[in-house]
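What follows is a set of notes on a single structure, which appears directly below.
The complex appears here minus one protein chain, its other protein chains still in place.
Chain lettering (A and B) follows the sequence in which the chains are written, and residue indices restart at 1 in each chain.
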Amino acid sequence: MTTVTDDTERLRPSAVTAKDIARAGVTRRARDSRLKIWVGSICALVVILPVAFARVLPLPSPDATDLGARRLSPLTDGHLFGTDQLGRDLLARVLFGGQVSLTIGVLAVVVSGLIGLTLGSLAGYLGGWVDTVVSRLLEAQLSLPLLMMLLLVVALFGSSIPVITFVIAIAQWPEIARITRSLVLVEREKPYIDAARVLGLGKFATLVRHVLPNIIKAASLVVLLLLAQAVLLESALSYLGAGPQRPFATWGRIISDGQDYITTSWWLVTLPGLVIVLMVVGVNLLGDGLRDRTAGSSLRGFLKKFRPNRSGA
Amino acid sequence: MSQTVLSVEDLVVEYPVPTGTFRAVDSVSFSVDRGATVAIVGESGCGKSTIAKSIVRLLTPTSGRIVVDGTDIAQLSEKALRPFRSRVQMVFQDPYGSLDPHLTAVDIVGEPLRLQGVRDKRERAQRAAELMDRVGLPTTALHRRPVEFSGGQRQRIGIARALASGPEILVCDEATSALDVSVQAQVLDLLREIQKDTGLTYVFISHNLGVVREISETVAVMSKGRVVESGPTADVLAHPREPYTQALRAAALDPTSMVGIKPRHITAKRPTEPTPVSPQAAMAPPAGAAS
Partner (left out) sequence: MGNLLKVDELQIELVTARGVIRAVDGVSFCIDAGETVTIIGESGSGKSTTAMGILGLLADDLAVSSGSVQFKDGEILGKPKALSEVRGKHIALIPQDPMTALSPVHTIGSQLRDAVRHSGVRGKSAETARAVELLEQVHIPDPAGQLAKYPHQLSGGMLQRVLIAGALAAGPELIIADEPTSALDVTVQANILDLLLELQERTGIGMLVITHDLGVARLVSDRIYVMKDGAFVENGGAEELVRRPQSAYTKKLLAAVPVLGPWSAGQTKAGVRA
C-alpha cells in the first residue's frame, strides 16, 4: 500500500530569522541600489538645482568685476566660494557657467542618444551590409583619439555652442550604438519576434513595436551615464580653450582661468572641480542604482514582505 | 467533403555551413485535409522544426512547394505573402519567450486584429476578451503582463493570439513540450476542442509519441531530414515497420504498461518483444545543426 501524507493541517513555523532576512542577497541588493539612488540623486541635485535656479538666487552678477575684492578666500564678505582674480563672485560664475555646461551636456546626450539608438538598432536588427557599415564606422571613430578629433573639428568650424554640442554628440554616439546593437542582437533571437513576423508584421514595424520597447530601459541607462561624460568633455574642451568663447564662462573655462593661481588661491580651481566631481559621481551612482534596482521600489515596502509567518509565492 | 488544405511537396531546406551545405530537410512531402491533424515526430536534429518554420515562412525553403489552398507560398515575396500570413499561424514552444514581455495580454492577442484592420481599440479589446475566454483564461487577466502568468497560461495566450488572425492552418511547434504533464493534458484538450468547434487544421510537431497519439490522425516520422515512415497514427505507433520507428517506440516509456521493479529489461517488458536496438546506433551524435 502506498502512504498518503496529508499535512495540510499542520503548519510548520518558519525558521527564517530577521538576521537571515537582513543578510539575504536580495535585501542587500535592494538596500545597495536604494542607497545609490538616494545618494546619487542628492549629489546630482545639489549641483543641478542651484544651477537651474541660478537666476532667482540672491547672487551677485557673474560678470561683475570688483577690483577691490580680488581673490578673496571662500566665506568672506558674503562670497560663499570667494572671488576670482577680477573680483567676480566665484559661486555665481560656477552656477551660471554650469547652466551652459549642463545645457551643452544634455543637448549633446540627446543628440548622441538619438543617433546611437537609431544606428545601433538598425545595425543589430537588419544585419548584413547595414551592420557592416555601422560597425566599421563606429569602430573607426572609437579608434581615433577623441580629444584630438574634437579639437580639430572646433578648429575648423569655430567654437560656438551648436558646434560644441554637435562635436560632443558625435564623440558619444558610438558607445550608445554599440550597446544598443548588442541588446537588439539578443532580443532579435527571441521567439516573440518570430511570432510578430508570423502575424504579418513588417520588419521595421517589428523593430519599433517589439524590439525597441524592450531594450529602451537598458539603453537609456547608458545614455544617462554618458551625461556625466558629456559634461566632462565640455569641461576639457573649455579648459583647453576650445569651448564656447566669452562671455560664456563654462566650468572648464573657470578652471583654466584659475590655474595660474592654483598655489595661491586654491579655491579658484578646486571648488569648480569639486562641483564637477559631485555632479559626475552623483549621476553615475544614480545610474548604477537604477540599473540594479529590484522589483518593488521602496525599501520599506520591500521589507514589508518579510513580516513573520508569511510564506508562499 | 474533405479537401487538402495544405500540401508540402519535395520540400528541401539547406543551410550553408563551413564545409559546404547542410540539408536540414531532404525532399519531404505530406498533405493534410481540412479539419485534420498531422503530426511530425522525430528527435532533435531531424528537421521537424525546420519544416514548421518553412510552412509559416519564417524561412524560405531552398526548393519544393508548400501549397496552401491551391497557392504555392514557398517562394513568394514578403509582399505577396502578406495576405497568406493570416491563414497560417503558429504556436511556439517556449511559453516564456514567445510573448512580448512589455505588452499586456489584451495587446498581445489584439495585435493580429490590428493588423487585419480593426482600428477601434475598444472593439479589439472586446474581441481579445472573447478569445481569452475561448482559451480558458479569465477576462480579468486582460491587463496583466506575461510575467504574471504561469507557463500553461502563457501558452493559452499564444494560442489565443494565433487564433485571432482567423487562420485555417495552425502549426504547433512543440507547443506542449515545455509544459508540466498535467498542464500539457489541458492544453491538448483545448486544442482538440478548438479543432472540433472550428474545423481548424493542425500540423503538430513533437518528439513525444504519447502526445502525438493523442492529438493526431496521421503521423510522419522523421530522421536526419527525411521522412522515415508515415501513415495513420494508430497504425504507425502500434505496428511500426521501420527500424528507426521501432527504436523510438521501444524507447518511449509508458509508466502504466511497465511491470516489476528493475532491472530495466524486466520492467519495460512488452507483450511482444521488440527488435533490439544496438547501443552504438542509439548513441551516435546527430549530424550537423539542430532542427
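Annotations for the structure displayed:
Everything that follows uses one rule, which is that a residue touches a chain if its C-beta (ideal position, glycine included) is under 8 Å from a C-beta of that chain, and two chains touch if they have at least 3 such contacts.
Everything quoted here is computed from the prediction, not taken from an experiment.
Considering the whole complex, the residue from A:T27, A:Q99, A:Q141 or A:T270 that touches the absent chain is A:T27. Although one chain is not shown, part of chain A still touches it, namely residues 1-7, 12, 14-17, 20-21, 23-28, 30, 294-296, 302, 305-306, 310-313.
Although one chain is not displayed, chain B still touches it through residues 29-30, 43-44, 151, 180-185, 188, 207-211, 213-214, 220, 227, 229-230, 235, 237-242, 246-264, 267-268, 270-272, 274-275, 277, 279-280, 282-286.
We take it that only the chains that are shown with their structure count from here on.
Centroids of chain A and chain B (each the mean of its C-alpha atoms) stand 47 Å apart.
Those residues of chain A that touch chain B in the shared complex are 190-192, 194-202, 210, 213-214.
Contact residues of chain B toward chain A in the complex are 56-58, 78, 82, 85-86, 89-90, 92-94, 97-102, 111-112, 115, 158, 161, 165.
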